[in-house]
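Structure below; questions to follow.
Left out: one protein chain. Kept in place: all the others.
Chains here go by letter, A and B, matching the order in which they are written, and residues are numbered from 1 within each.
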Amino acid sequence: MRPQHNIEIMAGLFLLLGVVALMFLASTATDMGSKLGKEHYRVDIRFTNVGELKPRAPVTIAGVTIGTVKDIQLDPESFEAMVALDIDVTFNQIPADTSAAILTTGVLGDKYIGLEPGGSPDVLEAGDEITITQSAISIEQLIAKYLFSTNTPGDDE
Amino acid sequence: MPAKKTKLITLRKPVQIVGRGILFFIQVLTSFRPSLKQLKAILSQVYFIGTRSLVIIMVCGFFVGMVLTLQSYLELSKFGATDSVGTVLALSLFRELGPVLTALLFSGRAGTSIAAEIGLMKATEQLSAMELMAIDPVQRVVVPRFFAGVICVPLLTALFNLTAIAGGVAYAVYIMGVDSGIFWSNMLSSVEFQRDFMMSFWKSLVFGIVATFIAVFSGYFTTPTGDGIGRATTQTVVVTAVLVLIFDFIITALMSWT
Partner (left out) sequence: MKKNLIQLNNLSFNRGDKVILENVSLTVKQGSVVAIMGPSGVGKTTILKLITGQLRPDSGNVEVAGKCVSSMNHKNLYKLRRNIGVLLQNGALFTDLDVFENVAVPVREHSNLPEVLVRRLVLLKLQSVGLRGAVELMPSELSGGMARRVALARAAVLDPALMLYDEPLAGLDPIGASTIIRLIRDTNEAMEMTSVVITHSVEDMMQLADYAYIIANKKIVGHGTPDELRQNTDPQITQFLNGEIDGPVPFHYPADELTQDLLG
């Protein structure tokens, strides 16, 4: 039965192709891809205001993505935002006195975290906290600042 | 008096069809036997249903991806947010367009041919002949087609999404010059596996069940005439389209609650 045989091979190929497509989509087009097969270490940051930062936003140094925002929570005592970052283990030489800022892609784009490495010989390790931070710039506050020319200092500097 | 009688009949008919559908659905599910023969029959139906729908699904997917990118690029460029074009593309594909369009295309390509095939078997007494040979026609004819369809639709949806993304990349990156790294990383960071990918999967699974079941049901219960088979194929496409869109709303509502 040759034709029957061919049909089964074609059907098998189709199934294979379909499953490969599913896996490929899951790994390259979703956040599964950034989690899959990579190890991370956890670093915490406190901000007074995270603005529109969302989980899974990229974390970059010099524009290169090195990790993602894992989680954003409110510290119930200090009322600061606790942001947990997952940073790829290949970037394990980040100085301890690195500063973090919440930046925006374009004028209305998504928020992301940009890290600015310091000069300390010590490196960040899992569970460490970045202390030098600059919160999200709220456009409304900026406008308010210019309009009323108040001299209140920047949020966090 | 006659008016009252016809009113009762028009009310009775749809209820009867729904009831018959539910019973038939249960019968199809319980008729599945995990035997080698059955699995082989399903596999060869996967060829007729799945492999042969591949080309139309992929061609349509590619162009849907391109047009979707073109449209969103035009709008997003007004805000200078063309980097998000990958996000818009992926989210609308995963959440809505992929499963829905695949189900509709599938119904038009494979559903109609399933309905016509089974209807023709009924009209030429092949189903009767099986019963008389003590072969259960549901088990032999309906079950392989149904399960093959249910397997095929999610896979076809994945292939549709994949080619649509490829079409989007082709248009955005190679024609409009969006940076491919930004395109992918924006898509990656905004498509959630749990929320979007799984929604695509669950939807396509449900749509696969709906589309294939409507096809086998219309074929199996058709009036065994040429006219009846014609109506069965039309009915397959129409009923599938309506039910898919209804279920689309229900699943979206359910999944966004949790």
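Observations on the model:
Assume contacts are C-beta pairs under 8 Å (C-beta built on N, C-alpha and C of every residue); 3 or more make two chains touch, one makes a residue touch a chain.
Owing to the predicted nature of the structure, the values given are computational and were not obtained by experimental measurement.
Although it is not drawn here, the omitted chain touches the following shown chains in the complete assembly: B. Of the listed positions B:75, B:125 or B:179, the one in contact with the omitted chain in the full complex is B:125.
Contact between subunit B and the absent chain runs through residues 120-121, 124-126, 128-129, 131-136.
Assume only the chains that are shown with their structure count from here on.
Chain centres here are Cα means. That of subunit A falls 36 Å from that of subunit B. Contact residues of subunit A toward subunit B in the complex are 4, 7-8, 10-15, 17-19, 21-22, 24-26, 28-34, 56-58, 65, 68, 105-110.
Those residues of subunit B lying in contact with subunit A across their complex are 40, 43-44, 46-48, 50-51, 54, 79-81, 83-84, 90, 94, 151-152, 154-156, 158-159, 161-162, 165, 184-193, 196-197, 201.
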